[in-house]
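Only one protein chain is missing; all other protein chains are in place.
The chains carry the letters A, B, C and D, assigned in the order they are written, with residues numbered from 1 in each.
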Amino acid sequence: MTGMEILLLVAFGGVMLTYILGRISSSLRNTFAVVLSLVLVVIIALMYDKTGETIFYRGFFGIPMSFRIDALSWLFAMATSVLGCLSVIFSLSYMSDRKNISFYYSMLFLVNAGMLGVVFSGDLLSFFIFWEIMSWSTFLLISFNRGPAVAAGLKYIIMSIIGSMAMLAGTISLYTNYGTLNIADLSHLTVSASPGYQLFLLIIFGVAFGIKNAVMPLHTWLPDAYTEAPSPFSAVLSGMLTRMGIYGFLLIIYVVVGAARFLHAADSTVSSFNYVLAWLGAITIVIPTFIAMLQNDAKRLLAWHGIGQGGYMILGIAFGTNMGVAGGIFHTLNHAIYIVLLFMSVAAIQYRTGGVRDLNSLGGLIKKMPVAFIGALLGICGLIGVPLTNGFVSKWMIYKTLISGRAPFLAFAALIGSWGTILSVYKFLHNIFLGQLPEKYRDIKQSPFNMKLPIIVLSSTILLFGILPGLPLRVINKIVVSFGFDSLNISLWGIVSESGMLNTINLFAAILAGLIAVWLFFRIGARTIPVKQDDNYAAGAAVPRDRYSYTAKYYDPLFRMISPYLKDIFNTFYMKIADLTGYLSNGIRKIYTGYVGNYVMYIVLFISLMIFVQMKWSPW
Amino acid sequence: MHIIELIFSPLLALLIGVFFLGLARKVMARIQWRYGPPVTQPLIDIIRLLSQKSASHGVAFNIGLVMSLAGSLVITLFLPFGKIAPMSNSGGMLVILYLMLIGPLGMAISSGESANPNASIGISRKLLLAMGYELPFLLVVLALMTAYNTTSITEIVSLQRDTGWSMFTFPLVLSGIAYLLILPAMLGVRPFEVVNAPQEISSGPLVEYGGPYLALATLQHALAFFIGISLFVNLMWGGAANPVIFFLKMLVVFFLGIFVNAVFPRLRIDQAIRYLWRWPSLIAFAGLILVCVTGS
Amino acid sequence: MLKQELETTFDNITIRMEKKNQLELSITKDGIMSVLSFLKNKGYDHLHVISCVDWIDDKQLELVYILSAYMKQDVPGETEQLNILLKTRIGRDDPKYITSIALFPAAEPYEREIHEMFGVDFLGHPRLTPLLLERDYDIPPFRKDFDTKQYVDDVFGSVPSVEGEDKN
Amino acid sequence: MDRNQLKKWFQNPVKMAHKYSLHVVYFCTGCGIIEIPPSITARWDAERFGIIPVATPRQASLFIIAGYVSLKTLRSIIRTYEQMPEPKFTVSLGSCPINGGMYYDSYNTIKHLEKYIPVDGMIAGCMPRPEAIFVGVTHLWTLIDKDMADGYKRYRSNYSAYRANQEKILGKLEWPPLFPIHGEE
Partner (left out) sequence: MRELELYYGPQHLGMVGNFSLTLQVEGDKILKASANPGYLHRGFEKLMEKRSWIKNFPMVCRINVIEPDSMEMIYSMGVEKLAGIEVPERAHFIRSIFLELARVGSHLFGLWAYANMLGFDTVAQWAMYHRDLVLDLFEELTGGRVYHIYIWPGGVRRDFPEGFKDKIVKTLHTIGGCVPDYDSTFFNNRLFYERACNVGKVSRAEAMEMGGVGQVIRATGMAYDIRKVEPYAAYDRVPWNVPTRKEGDAFSRIWIVRDEMIESVHMIFKLLDEMPEGNVYNRIPNPFKWRIPEGEAYVRCESSRGELGLYMVSDGGKEPYRAHFRTPSYSHGLTVLEKALEGANISDVGNIMMSLYVVAPEIDR
């Protein structure tokens, strides 16, 4: 399988080349970046429907490091590369007036390459290495803007290191037990393991992936990181990078441990783990969605939704039926599409308004930036799960699983989460695009073409996957089958299950017919006269300039009711611990110079020491 | 036959909805010692509105409203009216629940575009109220779906033919009571008429609608009324095999709603949410637990 | 009783009580605030109205503060029945006076109105913005030399009829 | 009342609907406040004829100016009238909008309402009783029937004259002209 090696070579080579080219000429670098990201997309697209494994290096203490590809990794790789490509295109003008652009691009490619490495790695060692590359380059990108961004980045990397340590411990334990780290081999070997050991593996890897995927008690890094990162990277971060946690969960539950085989056994401890995970998913849906309602920062609002939507994926894959897993994976893909779209819309607004993302000070931009509005509208429709958008299909699958699995309370959490979503995203849409346009934005321009292009592409994808969900579901069905589940009954436009069916093309036809009929009816009436926003009812007075828009405290009555209950207690808890640690280790603080490179050095030293100790004396 | 039903059922729903609006005005008038307008008054209003030349605030102002009415029309294809349910095999209760979003969302976008703070306040109230009643409503619907082990509304209706009305069958009694308690909120009648509240926020989302826009909004309101009642009859009062009987059941629910409308003032929005999240939610929650305990 | 106290406390005060329950006090313009606070302390804490009379022949504006008492006991007595009319005169040209909001917050709209209708400036008043009127008037409209009939003929009479144009 | 004559409905549904669905936006200018409520409530019940008050001018088709018009109100009245969708009808109640009535020498009320906005019907009286309001409405029906309730058309064709009158009395208006003004373009 030379394809994967070439791919990673291109991906990692591109990182250096971008930086070097950036030193020569910025336009050359930009062209190269776009070409490179397109090449990655093409290469991965060519690898469709291949499975296999190839060892590329044996040198690391004799552990063979390998790549593997199957439907699961292809799907994630494809999504990663496409979104990376769109993000690069989007960044062209967004980042154009910043410093250190070459560094930004090369780090973006490094993140991309790291993610590709993660999804293609065939053994847990290379998985870990690529995981670390991904995490560290992410840290550098989150802190790109300096100031509060560095704090956000540190929060991220500290939690990430905790996760990595957990993962490392699990990896080492697997190696000592079975003498191999190859995923395919492990999946055969762990079948015979004791349930206790399986549970240990699930929990220890679950912590690692739970931190990455921001499952509820481990989510605290996410809001700050999403908010402070450069917006095009926030898109990548929320769309794919965070969802590497989902990939990890899928890998550990359904490939390494193979929980599918245990799920329906009555006394299985694995199934109880899945149940706990599902409840964590449900909590992750409800609480962040309600917290999102109270946010006034556009990106932070989306960030909390990022956490909440992660809950749906966890809920789907943890519930462990074929439709649930398929729904979870599909939702991961859909979420990537619409959250990237939403972040890009926000970024377009930020680009034109000079970085404003405070929901209380924007408004009325629909007339000025219609493309961004369409992007945001379809994005929130997907996020809510309005029929005919992709989010509807995946949420439908998850609800269906929960209801036919007789878990009405989990289904209730998921459904009420959707309703909470409507409230907050409508506020998002209203406060940015609707209402009165502030005076200072009267002369604002449209976003440039390379910002519009990704928005248009992603918007149409949302509708395409919503109307013809069979396209992605075919790939996902392969994944589900490869996990050992029954095949789903999928057609191009819908799903049939024992307790009901979904036919999106009929729905599409009905809604289209309804729209046309109503439009015609509307047009029977007299022609309407377009008026300016100042020509507005103000109880007989003239509209006061700039003081006639309801944006601040949009859901004040609800806010008063729920805000006492919805503090982010976990974040406070962790910050308290952090303070306490800092207080206790005042003496050690001299080592921490505050320079990031030093931290990297310490950690690399620590990891190598651990590995060395393990290799030499194998105490675990 | 199928094609006829497809075209016929939304029109029937519109007709019944508009009839209900007219009847509501007549009945209210009679309670208030008045003679009242003719039942056809909403129809006259709609004709008049369509011929008026109103102000438009932009493309989303038009599209949102059209989307809202179209979404509501599509729901009627999924809801059984007696035995008429032309699209019930394209999706069940979950699709209906989600299609019910399109109406408010379209209205929200449209009136948000109108750039009037009264409209924005109205929309914020509408979404909050929806949040309020959706909590118990989802619990009720989940109890039904769990009890009958299906997500298809036609199956729920046909199963009730064997067991009797779900409101009066044992594990669903509590859910039925909870549904009855939130029904005024779902219909938007008076204790919960916080969205339009002409005396407070100048009819809220409708503030900038005139002419054809108001005609569409009136039709949307009529349909929402129809859908709310029809859903209740289907889920709790056993639907009907016969459209006429179904209509009579709807009429009974309609009168209940109007009487409640006549004897209560309007609540504040926070009081409305507090009410909806207290008793109806608790009862619905207990109902779901009851279903889970007895069902398996 | 009150009469005697007033006479002993203030020098240049004129007290008349000709009609039933109606005590008329006149004082020079700098004495008003002290009399007001004196009366307030005596229990006359209800400021009914601040009125203004334009004595055009004397070239003076007369400010009238009308006070009475809120109920201090269950059965109303003489205190509650008494209406006190406290009057002072100020010059008619460029009239200025000090505000009594600190003593009686209820005075705020009355002073605004007098400012608008008689052109009296109340120093220290937080918002002397127009209260009732829409147009600017050269002479404040409640003054005696403002001839409404003349004004109406000038302003409203000069608006042409549109229907006349219609026929052309 | 020809509301129940189906033939007329088929002949000209728009005109009939306009007659029997008069949604009112009203200005309680003074005395109007006192006879409008009885006529829309239980005793006289204007809703019988499809007349109900609505919240905003956008939703209305009939504008009732219920009494004398002070200058401050005139500004709001013009704003409200311009925001109503066409076709729209105006009816004034009482003697004061006709010629100033008992306020003939008041410095703050306008004397002839029709100089500032077109008025389709004027109901005299001080105050007109609810019965008079209904008589006025039936008269308006006749006018609509005969296409003579054309105030909004007159407003359009004479807009510059109306606007000039409005600005003469109120000073510069805050909102731009509704229609293009002749002579400026």
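Keep this in mind: a residue touches a chain if its C-beta (ideal position, glycine included) is under 8 Å from a C-beta of that chain, and two chains touch if they have at least 3 such contacts.
As the structure is a computational prediction, the values presented were derived from the model and not from experiment.
Counting contacts over the entire complex, the absent chain touches A, B, C, D.
Within the set A:V35, A:A151, A:V191 or A:A539, the residue that contacts the chain not displayed is A:A539.
The residue from B:L69, B:L267 or B:L290 that touches the chain not shown here is B:L267. Among the residues D:S21, D:S76, D:T90 or D:N158, only D:S76 touches the chain that is left out of the figure.
Touching the omitted chain from subunit A are residues 360-361, 363, 438, 538-541, 544, 546-554, 556-557, 559.
Touching residues on subunit B toward the chain that is not drawn are 28, 31-34, 117-118, 121, 190-191, 193-194, 197-203, 262-271. In the full complex, subunit D makes contact with the omitted chain through residues 25, 27-31, 33-35, 37-38, 41-43, 53-57, 68, 70, 72-73, 76, 80, 102-103, 105-109, 126-127, 129.
Criterion: only the chains that are shown with their structure count from here on.
Excluding subunit D, the assembly's touch network divides into A, B | C. Put simply, the chain farthest from subunit A by mean CA position is C.
The pair of chains sharing the greatest count of C-beta contacts is A-B. Averaged C-alpha coordinates give centres for subunit C and subunit D that are 39 Å from one another.
Per-chain CA centroids place subunit A at a distance of 36 Å from subunit B. Contacts with at least two other chains are made by residues 49, 51-55, 202, 207-208, 211 of subunit B. Counting partner chains per residue, subunit D has residues 56-58, 75, 83 touching two or more of them.
By the definition given earlier, chain contacts exist for A-B, A-D, B-D, C-D. Of all the residues in subunit B, the ones that touch subunit D in their complex are 25, 29, 32-38, 41, 44-45, 47-49, 51-55, 198, 202-203, 206-211, 214. Put simply, subunit B touches subunit A in their complex at residues 10, 49-60, 62, 65-67, 69-71, 73-74, 77, 87, 89-92, 94-95, 97-99, 101-102, 105, 108-109, 112-118, 120-121, 123-124, 127-128, 130-131, 134-135, 138-139, 142-143, 145-146, 149-152, 202, 207-208, 211-213, 215-216, 268-270, 273-274, 288, 291-292, 295-296. Looking at the complex, you find that subunit A touches subunit B at residues 364, 366-367, 370, 373, 377, 381, 384-387, 392, 396, 399-400, 403-404, 406, 408-409, 411-412, 415-416, 418-420, 422-423, 426-427, 429-430, 433-437, 494, 499-503, 506-507, 510-511, 514-515, 517-519, 521-522, 524-531, 533, 535-537, 539, 548-551, 554-555, 557-558, 560-561.
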